[in-house]
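For this depiction, one protein chain was excluded, whereas all remaining protein chains were kept in their positions.
Then we have chain A:
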């Protein structure tokens, strides 16, 4: 089972926005029946076809790490959470379209996850103000997902969408709005599915096909992974 390569993607967002439902929908193509609090981190795996439909098609495992908790948690929870942010290849930022605060908190979430790599103690260096340059030079691909789209009344949809264009500009990321209880939004061939697929392709490309020093650690990672797999399977 170690034949496929792996990619690690974090799913971050406030408590109750629907990360667990989203991850379940992405990985198992089914709606999560009984969502409950995520304690710690829950992982799920999606088998993704890189460059689907082309002769270069290859299958990868995308691990979706759904980290629970809120952005205002105690510092002990934050330092424990930081353990999950190691060697991340992509980040999916989830916010609730009916809750403005969850969109604002995404800045703090992304800082928490990205800062982990730069400061060894895992302490957040900045005081929470986001810096556009930081995102421009960061090499980790981001994707924005807004949930509970069906709960916005028809007349307010335009306001919400315009509000969120600022978000996607700030993060330099694509945006998908959906309802996690309805698989129709991610049906094959819809624009959402295309954006998702493009995001995963970008993550895999960054990880395996760009020529930068992180490529080396990638190889040693794979060797370790192979060995561990033999050990536990």
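Keep in mind that, in the parts below, a contact is a pair of C-beta atoms (placed from the backbone, for glycine too) under 8 Å apart; a residue touches a chain by one contact, two chains touch by 3 or more; residues count from 1.
Operating definition for what follows: contacts and distances are computed from a predicted model.
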{"item": "Choices \"Golgi pH regulator\", \"CTU2 protein\", \"glutathione transferase\" or \"Protein PAT1 homolog 1\" - which one is the UniProt name of the chain not shown", "value": "\"Golgi pH regulator\""}
{"item": "Candidate in contact with the missing chain, chosen from A:34, A:54 or A:76", "value": "A:76"}
{"item": "Contacts of chain A with the absent chain, listed as residue ranges", "value": "1, 4, 6, 14-16, 27, 37, 39-47, 61, 63, 65, 70-72, 74-77, 79-80, 83-84, 86, 96, 99-101, 105, 228-229, 232-233"}
